[in-house]
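Note that one protein chain is taken out, while the other chains of the complex remain in position.
Going in written order, the chains are labelled A and B, and every chain counts its residues from 1.
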Amino acid sequence: MNLLDIQTLSLSIGETPILRDVSLAIAPGEVVAVTGESGSGKSMTALAVMQLLPSAAKASGKIILDGHDLLALDEATLCTLRGDLAGMVFQEPMTALNPVQSIGAQVAETVGLHRPDLDPLSHAREVLDRVGLTTIPLSRYPHELSGGQRQRVVIAIAIACGPKLLIADEPTTALDVTTQAQILALLKQLATEDGMGLLMITHDLAVVAQMSDRIAVMRHGEVVEAGDTHTLLGAPQHPYTQALLAASTHRVDLPNQVQDMPLLQVQNVVRDYTLPRSKLFVPAGTLRAVDHVSFDIKRGERVGLVGESGCGKSTLTRAILGLEPVQGGSITLNGTPVSDPSVRRRMQVVFQDPYGSFNPRHRVARLISEPFHLLDTPPQDRNARIADALTDVGLSPDDAHKYPHQFSGGQRQRLAIARALIIRPELVIFDEAVSALDVSVRAQILDLIAKLCGQYALTYLFISHDLSVVHTITDRVLVMQSGKIVEQGETETVFNQATHTYTQTLIDAAPKLPTTGGERTLA
Amino acid sequence: MLRYTVKRLLSLIISLAIASLLIFAVIEIAPGDPASFMLGINAAEDTLAALRTELGLDQPKWQRYLSWVGGMMQGDFGTSYQYRTEVADMIADRLWVSVPLALYALALSTLIAFPAGIYAASRRGKAADLGVMGATQVGIAIPNFWFAMMLVLIFAIHLRWFSAGGFAGWDKGVWAAMKSLTLPAIALALPQAAILARVMRSSLLDILDEDFMRTARAKGLSRGAALRHHGLRNAMIPVLTILGLQFSFLLAGGIIIEQVFYLPGLGRLIFQSISARDLIVVESVTMLLVFAVIVVNFLVDLAYAAVDPRLRART
Partner (left out) sequence: MSRSLILGGLLSALMVIAALVSFVWTPFDHTALNIPEKLQAPNSTHWFGTDHFGRDMFSMIMVGARTSIAVACVAVGIGVGLGVPLGLWAAARQGSWLDEVIMRGNDLIFAFPSLVIAILITAVFGAGAINAIIAIGIFNIPVFARVTRGAALPLWTREFILAARVAGKRGARISVEHILPNIANLLIVQATIQFSLGILAEAALSYVGLGAQPPTPSWGRMLADAQTLVSIAPHMALVPGFAIILTVMGLNVLGDGLRDALDPKLRVSRA
């Protein structure tokens, strides 16, 4: 008998249909992954199993969990099942824990609710030990822990009462790649040891391939294809699955255009932050965010910068853009320091968040022409150049009169590229520019960047935590750890024969899709 | 935690110093010579000079400021120009009316607002929520002194449950004293309770949307239990801010309400002193009110740290 049996589940919120005829089953001890792009309804499926849907949601069909017909149960009964029969792990460990309660109390609360026979605190200790937090006292508060540690606490809460089903909704999306590998290993280990069913929601096909026994691919609230992981990824039947798989392993061709002439020179750069004083009358400490970093970018060269969160890559980016002072070293573009205003017009940036990077109250024409402010005299052919910029990034000149909220995330990222290129900068900085995008949109934007490389001989610095993207879109790569560049070299060389152990760790930790047919692996 | 407290304490002292300077400066600008005011217009010049020396008015300004501040620290608020009595004694008598009134009102306001706000938040969008919110909308709009007049009209004049004004005095027993403060306290408390209830509700509703509330529900807590165990303490942070602000409003509002009920509190004292141009009393009472507000804000800051462990760690 199946542990979880979802039969023709349909769901709507108000008039909007969210799920249509979703059927899914999980046997005890089985790992089932639900994957798809944003808006596919995969998270709603998970919330439906927990019956934690928004109050306006209406569901039909059947969800049978361990013999309980969940849609037919009243709220009081559901409360006794949640946390006991099924536990859930969420995406955002930074906000999933109550900030004003100690982690011990939060784990113990679950125990107290469902296992009155156990001593809550000593059981909480055992569970936290099990998820690898042996050295962390129960009295710690969430803000004192790292993201990975917090996610372990969330997992501890979910498994504290030994549930038969564990649901994990994008459990590693907010985490760094090495932390992701540890959390995934922990989830798999817990599922195996306890014989739990594991329902894993993720957008990342590589994670799916590594974790799951079976997968279901969702789009627009429907399951388009489901089956054994190995078979399905090896020979996808549905065109959407094929497209998704192709986009996940998407490679672009970059024209070779590197000239042997340094454009950006970063020499011995140091950036210190003053920390708040930990004790009264003790001098304030400093945090060295960037530690004697040196590298060059040649004209026409595409350089990647990879590293995990907190490694200093954002600080370095801002220093290059002249937005942050540095305490040592020099950053020059064509020999002129970047602090000089005349350099500003020769450098532009594309940010990560397609929603936050535009003033919502301005029209596209005004938004993408903002860099004209840097020119001494505004160009005569302003409107023509706006139209050109929009055409270059695959949008229509008519879009100039629209507001940013009328565009999708991918289109907004095209607008951001148009804004960066409108004054023909010599250097473009892509700061996690494709990280917030769905995999198919990401593939399109990468293609666009490759096309523009051919058109304008772009020189850029591409900052990303995603190794597979950096692998395809750059000529050379820098690896950053704790403020230092630990390795740099030709992208292919670094990815195939990393010399620094940290680089090797990063590459090994990144989940990989299985090699299929003639396609190459990611790393 | 120690660092946080010390930092707050420093900020408290600086605020007090600047506030006292401001008040002193404003009173200094005031036209008129207290000595001639006390002795009348026909006083002889040498008598005036003697009195000025006695009051210390002939000393340089900075010296008078220091002796004023230094005196207040030792509980010496100077001598009233009008009554020739110690200001400290006059204030002490009045405090026994004003402080209990403010605390009584604060207690009433909290007792009404917390349950109302929590109840409305737990019934978001339902009839009960709309009812509570409608009532608070009216409550906010009512001037407390008008409400006080209406209470007198209904409960003192028509129903005769309370006296229309005056203060029984603590020597008549706690019950009698509290009874004469009850109508004033209700008049002060209800409009404030309306504000507090709205803040309580909206800050709870903000918390309800937080991720950790979903974690709490996934544990198996019911909606209400999640609200009580995880929502309330987080929601208290903005509520504390409002409570601190309300204390200063209650002290100031008390000044007006005392006028309606003829209560012998600080408010009566300050208005009598203004019309008598007894500026030293005005100066000292104002400083006392500001002192109370600043100290309450300091206590609110400490309460934040007690509620929120992140504050204890950060600073």
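Things to note:
By definition in this document, a residue touches a chain if its C-beta (ideal position, glycine included) is under 8 Å from a C-beta of that chain, and two chains touch if they have at least 3 such contacts.
A quick note: this is a predicted structure, and the numbers were derived from the prediction, not measured.
The residue from B:65, B:96 or B:271 that touches the chain not shown here is B:271. Here one chain is not drawn; of B:104, B:167, B:212 or B:249, the residue touching it is B:249. Checked against the hidden chain, the listed residues B:116, B:289 or B:305 yield one contact partner: B:289.
Only one of A:221, A:236, A:404 or A:483 touches the absent chain when the whole complex is considered: A:404. Summary of contacts with the chain left out: across A:356, A:454 or A:514, the touching residue is A:356. Listed for chain B, the residues touching the missing chain in the whole complex are 11, 14-15, 18-19, 23, 26-27, 29-31, 137-138, 140-146, 149-150, 152-153, 157, 245, 248-249, 251-253, 255-256, 259-260, 270-271, 274, 277, 279, 282, 286, 289-290, 293-294, 297. Summarising the interface, chain A meets the missing chain with residues 321, 323, 341, 344-345, 347-349, 351-353, 355-361, 370-371, 373-374, 403-405, 416, 419.
Heads up, the rule we're going with is that only the chains that are shown with their structure count from here on.
Note: centroid distance chain A to chain B, computed from Cα atoms, is 50 Å. Here chain A touches chain B in the complex through residues 50, 52, 75-76, 79-84, 87-88, 90, 92, 95-102, 109-110, 113-114, 141, 143-144, 154, 157-158, 276-277, 279-280, going by the rule given at the top. On chain B, the positions that touch chain A within their shared complex are 2-3, 6, 210-212, 214-223, 229-230, 233-234, 307-310, 313-315.
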